[in-house]
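Left out: one protein chain. Kept in place: all the others.
Going in written order, the chains are labelled A and B, and every chain counts its residues from 1.
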Amino acid sequence: MAIALVASFCVSLAVGAVDIPLSQVIDTLLGRDVPETTSQIIEVLRLPRTVEAMIVGAALGVAGACLQGALNNPLASPDVIGVTGGAGFGAMLIILLFPESQALLPMSALFFGLLAAALVFFIGFAGRGGGNITRIILAGIAIAALFSAATAAIMAAYPDRVPNGIFFLVGGLTSTGWDNLQQVWPYFLVGFVLAVFMIRPLDRLMLGDDVAASLGSRPRLIRLLAALAAAILAAAAASIAGLLAFLGLVVPHLVRLMGGARNQTYVMPVSALTGAALLTAADTLARTVRAPIEMPVGPFLVLLGVPLFLWLLRKAV
Amino acid sequence: MTTVAARPQPSFSRLIGLVTVLAVFFAGFAMLAPQADAAKRQRVVAISPFAAATMVKLGMKPIAVGQTLGGDRRKPKQLNGIPVLKLSHPNGPNLERLAQIRPTIVFTSSRWAKGTSAMRQLGIRVVNADPTTVGGVYKSVTLMGRVLRRQKQANALKRRMNSQIRFATRNFKSRPKVMLMLGVGRTPFTFLKNSWGGEIVSKAGGILVTGGASGQGGFARISDEVVVAENPDVIIAVPHGSVTDISEVSDYILNNEAWQTTNAFKSKRVFVSVDNELLQAGTDVGPVIQKVRRQFLKNW
Partner (left out) sequence: MSLGRKTPEFDDRAPLLEASKVRVEIGGEQILESASLTLEKGELVAVVGPNGAGKSTFARAFCGLRRPEGGAIRWMGIDLSELRGRRLARVRAYVPQRAQVPNGVSVQAAVNIGRSTHLKPLQGLSGEDRDVVSESIARARMEGFEDRDLSTLSGGEMQRVQIAIALAQGAPVLVADEPTAQLDLGATAAISKMLRELVAEGMGVLLIVHDLALAAAIADRVVVMSHGRTIATGTPQAVLTSQLISDVWGVEAELVQREGRSALHVEWLDRH
């Protein structure tokens, strides 16, 4: 997987709407003298976007692994805890109501993504019987429906601006230089660090709540923190790349099908690599297939991910 | 305490030094470069059709223009042969292609706001020039004149616009009730007063009816019942989208049974505006008003 990631990284830098010889790409990266236009295309457009694709892909892979572990449910994805619905609403709010404040889009998506997750956690974890998996999932479905309805409502109110929003809703990276990452990197950092610390507790949880408790962990707390890590990562990812929850759902399964092992010590890091490789590859396709027109990355992700997934599934059964 | 108080001074003086150097540099640059010369060296890309057309009227040519969505019929002839950048959501032009032609100034539209920050990082001056109101057209012309150092030509253009509008808004024979419909796919929306088309119709002596709908967006989905109740004298359908959809959408709008009872249908005053002059602002406000009065409102 690491090899696949390095390969997709290189290809992503090497190809684009403008043909740049590979030697010049390498020269740019090594800081050698190249035409200014070339170095600008690589440094301002391709490199940040490739790095974004890798970080977002890794974040969604890890978020999926975290959630599937925390909720002990193979169907869990960032949809389930409301993040996707919330982030979609936050983004559409900016795109449709305040198109002049584009710069606020990542923060708005992030904020509403986390707000939705916070509501889900509050309903799911508070009070007696809190932390019950079914309750968390049902709360997630309700909150997600709420935000989707709100999104649909504002889309109906501003029909002429909807096309810009579609790109976000199906998920797509855009070349915005380092702006996006500059705004949201702390969230990625917090999310990844939290996720890394949840690997061992989630492994314990895999053996059952009682075993985890015997080992001195608190199952409810593990669920909350792991879901929180997933929420932060998924919201940060959505703030940059729109709604790509599919990646969070499928990547951990791909990883399990590929490797056989189910423990998070294996699944989480490999999910990060797989998610990063898959999104980088899909985004490269999205940028180049119909160049100069850029396609949303979501469909390409499905195009790459689903056959791989089905093939592994067939092999596993 | 003394060290704390003393610390800001070196950096402060450095700042003053920097500002001075920059000021001298820019002042020198401005004096050395004659205005016309500077304008020649500017490499301008006009993404919005408004900016492209306005540049022509200011006597300049962009190095590339954005693709016009909805047909090229209003595109000035002088722009023929100039490279066209394909536009797609959400960035607008492909930024790699844009970087390749090395523009110094890009006139864009808020619709492509997502791409703005990356353009700035490429060292390009990005200016919004895609107004949606008549007042906005004047402001944009002023702004473009300043950015392109063509203030004189901009002022002349504004004076010409003034007289054209004055000429176009004289002697209204009638003030019909007008409903402007925007067809997005199969769902028609009505133009509101704050849309470009709404403002043009009002200036053309029409009474824009919206069924009481209002909003920031400029368009609203209204019920067919409201259309019947408002009973407009004139209905103008404005298809939106690519050129190939236009006939299909206008068919749909023209054959809408719910509207058959309106005055407009009975008096056969249902029109389709196929050029984008009711959607896309331009400096040709006067001529557009005239055309709307002659062809649709029949009050010229």
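Going forward, a residue touches a chain if its C-beta (ideal position, glycine included) is under 8 Å from a C-beta of that chain, and two chains touch if they have at least 3 such contacts.
If you're wondering where the values come from, they're calculated on a predicted model, not measured in any experiment.
Asks: Out of all the chains shown, which come into contact with the hidden one?
Replies: Result for the missing chain's touching partners among shown chains: A.
Asks: Check the options A:R204, A:R223 or A:R287 and report the residue that touches the missing chain.
Replies: Candidates A:R204, A:R223 or A:R287; residue touching the omitted chain: A:R204.
Asks: Identify the residue among A:T37, A:S101, A:S148 or A:N263 that touches the chain left out of the display.
Replies: Checking each option in A:T37, A:S101, A:S148 or A:N263, the one touching the absent chain turns out to be A:N263.
Asks: Please give every residue of chain A in contact with the chain that is not shown.
Replies: Within chain A, the residues that touch the unshown chain are 196-197, 200, 203-204, 206-211, 213-217, 256, 260-263.
Heads up, the rule we're going with is that only the chains that are shown with their structure count from here on.
Asks: So how far apart, in whole Å, are chain A and chain B when each is placed at the average of its C-alpha atoms?
Replies: About 36 Å separates the centre of chain A from that of chain B.
Asks: Chain B touches which residues of chain A in the complex?
Replies: So the residues of chain A touching chain B come out as 16-18, 36-37, 40-41, 44-46, 96-97, 99-100, 102-103, 105, 156-161, 163-164, 166-168, 172, 174-179, 291-294.
Asks: Can you list the residues on chain B that touch chain A in the complex?
Replies: 85-86, 88-91, 93-97, 99-100, 102, 110-111, 113-118, 121-123, 182, 184, 187, 189, 215-221, 240
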